[in-house]
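Handing you this structure, nothing more for now.
The complex is shown incomplete by one protein chain, all other protein chains being positioned as in the whole.
Chain IDs A, B and C follow the sequence of writing; residue 1 opens each chain.
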Amino acid sequence: MILQAPRYTQQSMVDPAGTKAALVDHFWHFLITTASIVTAIVFIALLIALFKRHRPVEPEEPAVQRSLTRWVSASVAVTLVIIVVFLFTDFRLGRAIATVPNRTPLRVNVIGHQWWWEFQYPDSVPNNWISTANELHIPVGRPVVLNMSSPDVIHSFWVPNLSGKKDLIPGHQTETWIEADSAGVYRGQCAEFCGLQHAKMAMLVIAEPEAKFDQWVLASRATATEPADSTAKAGGQVFLTAGCSVCHAIAGTAAGATVGPNLTHFGSRHSIAAATLPNNRGNLGGWILDPQRIKPGAQMPPNGLDPDQLNAILAYLEGLK
Amino acid sequence: MRRERIVADVSQLPTVVYGMRNLVSWGTTGFMIIEGFSLGLCAVTYVYLRKNTAVWPPHGTQLPQLLVPTINLAVMVLSLPLALWTKHRAERMERGATRVGLVLSSIVAVVVFGLRLAEFASLHTQWNSSAYGSIAWTILGFQGTLILIDMYDTIGITAIMFLRPESKWYPEVADNALYWIFTVASWIPLYFLIYFGPRWL
Amino acid sequence: MTATARVETLVEPELDLELDAVWRNRPGFIGWLTTTDHKSIAKRYVATAFIFFLLAGVEAATMRAQLSRPENGILGPDRYNQFFTMHGTTMMFLFAVPVMIGVGLYLVPLLVGARNVAFPRANAMGYWVYLIGGVLIYGGFFVNSGPDAGWFAYTPLSGPEFSPGKRVDIWAQMITFTEIAALIAAVIIITTAFRMRSPGMSLNRIPIMVWASVVMSFMIIFAMPSVATASLFLAMDRLISTHFFNAAEGGDALLWQHLFWFFGHPEVYIMFLPGTGIISSLLPSFTRRSVFGYPALVLSIIATGFIAFGLWVHHMFATPLPQLGQSFFTAASALVAIPNGIQIFCWIATIWTGRPIFRTPLLFAIGSIIIFVMGGMTGVMIASVPFDLQVHDTYFIVAHFHYVILGGVVFPLFAGMYYWFPKVTGRMLSETAGKWNFWLMFIGVHATFFPMHQLGMEGMPRRVYTYLEGTGWGDLNLVASLGALVIFSSVVVFLGNVIHSLRHGAIAGANPWDAESLEWATTSPAPSYNFANTPVVSGRAPLWESGDELPVMTGLARDRQQVLLTTVLDAEPDSRHDHPGHTIWPFIVALTIGIFFITLIFSPWGLPIGTVLGFIAYARYIWPKKSHEPAIVELPRSVPAAEVPK
Partner (left out) sequence: MRCGQVTRVLLALLALVTLATTGCKREERRFREVPPAADATTNVVMSTIQPGPSIVSVATEHPYDQNAYAISQGQRLYVQMNCAGCHGLAGGGSIGPPLLDDKWIYGSDPSNIFATIVEGRPNGMPSWRGKLSNDQVWQLVAYIRDMAGLHRKDVRTSRTDDMAAVSDNQNRNRQTPRPSSDAPASTQP
């Protein structure tokens, strides 16, 4: 299963796969080395002070005072030098990270909702506008500028393997950029406490070679696939009548609501419930019947579908490639 | 067992002293700093919210009226000589003059507080109509609380000076006058912020 | 709480009886409500804060149980959010600051040789207000109305739309209560330290603990108004629909963050500076030398106090802020390491040239240095914007600030408890239990919090009620949870030690550690009047310098509560001041303040009702008693002698 491979379920800042994360990872090595050395020196000094043979010295004696003053001043000077070096390195790194590389970046709108991610790929032609949820497709080796906003509370966009965080704040437009070095799926997670389901507000960033990404874009612009068989067709009807359509949109059908995630190409997604569960029939059925068991407090209500209806709707949704 | 060696006797030290030699003044000063700083934070909030918005006051909000607030400011500024006079009389422990000063100060405080209540109408906005209204009401109300407290304090100490005029209360009268001066002084910049901020900022 | 039967007195019995009759608490329950003795009130502060510490500890343990394995079901999201909010809120507002205030209120008068604090009635009132705040929020928590928006209560999540009910309102009012208490205590500590020092204790001889308390108090005065203002705005947004944090009407969610962190960062140093003060004041007793680098230590404390106000934006690096501004805050955040480094170097130098005596207080002090240094290292790291953007709001930060706070606050506090317990109770704590306590806690802290660094870098965000199995965070979380058990057991050992030693501990005597500072010049526990005669000081280590004879001044009244005031710089005797004595009215004024703010949560009627009640109570509070002695008046120098009436 696709979600079993580590990078699909795990996230780590020390396993960088993107420009920004790599720079920070490099810096981290500098930090941890320096910090370990400094800590070790302080601890050794402390231990010697505690356990050395204490000759009866007169601590107030001027010679003793002078020598202590000298040692303390020297330590402070060394600390200061380390901090200046640290600041210098940090400021250079800070500039590098804030500047978007000078290549035509891809622009994506990121909208944080309680508790899922909406990704919009704007286009001058309204029909080509793509809206998807919880899975951000990006081309490898091309910077992606993310324009971020939130209609409810503060969220924070974070994909540790690619880049640090940026907050999504109601009333503000924020911006950050990411770039993936190699193809792969990277997990990210909301990093600002945003209410009941903050813990299960994750996303997958799917980095693909440019050609494959372009294919994805073309496919995503299309309206939904027609249901293949009669079960799926019935599922489409259930979708429209059983209340799914008051929140979800499927392009090419009568469902056009924007309360919940857009499901036009739902069948092609790897995960459901904001990257909480792998997208398979069992999980999806459980989710539709009782989302509150998986994400208590989520906005989707339990749905009292009978087995036939459920079967049909599963067939329909799985067919939305 | 440690023994004690008496090196001096303090029994002739004064028990009534003025200004920062008086312990209570330290408390008053402390709370003046705290209140002044809080008002300052409100003023910073005002400017912050101003910079956060393109139109100030928001569309459809009238500019605040100046008449009542300016009268109130004038009363407050004109009461400063009275406060200073009362302070000096108290520092000389002149019972009669101090009482006169206190009675007048109480009246001034009541008038100023009444005018402050009337000032809310001059804002021409409600606390719940926009952030502009919220901060203007808050500053007006917060500073009004200081006036209320001072009014209460002044009336109280006036009562004490008539009923139990002991010498230890004269420094308190001086302190009270100082607090009024602080109240007025803290209002002057806020007056300009609230009433001319919408015009000039 | 009750008047402790004293076993010995250092002065003539008649003087002792006479003074004790004036200063001691009234008997019985009413004495408990009316006392204005700083020792009784400070003990209460510490005991109450410690109860909150235990409650917050239970909350922490429950959260650790929930997180010990992936997708655990002990706490659901709603409960978990209340638990972590209460844990943070309790530790910051109801434990760390009040306990340090309590320690300050207990020690400052004793360290400067005064009979009580400057404003004893206000002091009593401050405690009651704090207690009301704490009871309010825990009352709410027990009836499922605990706040759930985080101890930082970011808007708009904490605002009216996204936090329905009264949970956050209760939180905001609790903030108001603790602010009032802390501000009162701050003014008291500053005034006590500047005006009530023993003759001869000029500024350069003030004990470092007193300096630390003074700087803490100044920081309270400039930090707390910020959070008070912010919580006022939040309460108004929620209760009367103002728009401070509503972007649609010209408000701004980030305004909250600025106001909150302008308080929130100094808050860390408010808790931590008294901790360093504790270490500096107990090191001499266990190294047998005065602490090295007094001027450097004092200046470091003051410098930290200043720099602390220039750090707040480092909590907001992920928000849209100009890069230049960020650089300033990075530099300030990194440079605060310098004064803290100076303190640590001075301590090591002190130990180096002293003769360490390994008693429990010293162990805790050493543990504190070790843990704090580790927390400080990560602290400098996260001053860096790029690095912080990766670890911000992850368990790396959780690890960092627990190291800093445990090292800078909890360990010094335990050191202080073992050190001053004999002064407070007259009995020693058990050394054996103390060593168990130390080692369990030291090991537990590392087991709990060290793995969290790794968890944070593996991407585990803070404030999550659970995590998925696939993330691979389960093992380290289990280690952390087991570590929390070890910490918990160490606190149990401490409690047992205290309870046992209260009755069966060895009798301490006036100065069991042969310490240098003034609090050990009086009996243990100190008599109700602290010092019968005012000690006179001629150096930084009065007890070591004065030999067998302590110079004192006499002449303060014996028939009423009178204290000596001295000048600010040189502490020359200046005047005498009468304290009002024990009274019930601070308690009643506090009650009216409670009615005012608690009613406001539910109805605007709280405003008029509370104001009127408060004014009535306050009138009774300040209404003068008749003086029984003619005053000695000294008019201001500006008044010509000719004008003086007689």
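Here is the rule we use: a residue touches a chain if its C-beta (ideal position, glycine included) is under 8 Å from a C-beta of that chain, and two chains touch if they have at least 3 such contacts.
The model shown is predicted, which means the values in this text are computed figures rather than measured ones.
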Among C:74, C:240, C:321 or C:639, the residue in touch with the chain that has been omitted: C:240
Options A:122, A:282 or A:301, residue touching the unrepresented chain: A:301
Contact set of subunit C toward the excluded chain (per top definition): 1-2, 28-29, 32, 78, 138-139, 142-145, 156, 159-162, 164-167, 237-241, 243, 246-249, 602-604
For subunit A, the residues touching the chain missing from this view: 152, 170, 196, 241-243, 246-247, 259, 290, 292-293, 296-299, 301-304
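Keep in mind that, in the parts below, only the chains that are shown with their structure count from here on.
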Graph class of chain-chain contacts, one of line, ring, star, complete, other: line
Separation of subunit B from subunit C, taking each centre as the mean of its C-alpha atoms, in whole Å: 30
Distance between chain centroids, defined by C-alpha means - subunit A, subunit C (Å): 38
Inter-chain centre distance, subunit A versus subunit B - centres from mean C-alpha coordinates, in Å: 52
Contacts with 2+ other chains: residues of subunit A: none
Subunit A-touching residues of subunit C, taken from the complex the two chains share: 76-78, 81, 149-150, 154, 156-157, 162, 247-248, 251-254, 289-290, 292-293, 296, 318-320, 323, 326-327, 330-331, 334-335, 337-338, 341-342, 344-346, 348-349, 351-356, 366, 369-370, 373-374, 377-378, 380-381, 383-394, 457-459, 461-468, 470-472
Touching residues on subunit A, where the partner in the complex is subunit C: 3-4, 6, 8-14, 20-21, 23-24, 27-28, 31, 35, 38-39, 42-43, 45-46, 48-50, 52, 54, 56-57, 59-60, 64-65, 68-69, 71-72, 75-76, 79-80, 83, 86-87, 90-91, 93-95, 97-98, 152-154, 156, 158, 160, 163-167, 169-172, 174-175, 187, 189-200, 276, 296-297
Subunit B - residues contacting subunit C, complex: 1-19, 21, 23, 26-27, 30-31, 33-34, 37-38, 41-42, 45, 48-49, 52-53, 58, 91-94, 127-135, 137-138, 148, 152, 156, 160, 164, 166-169
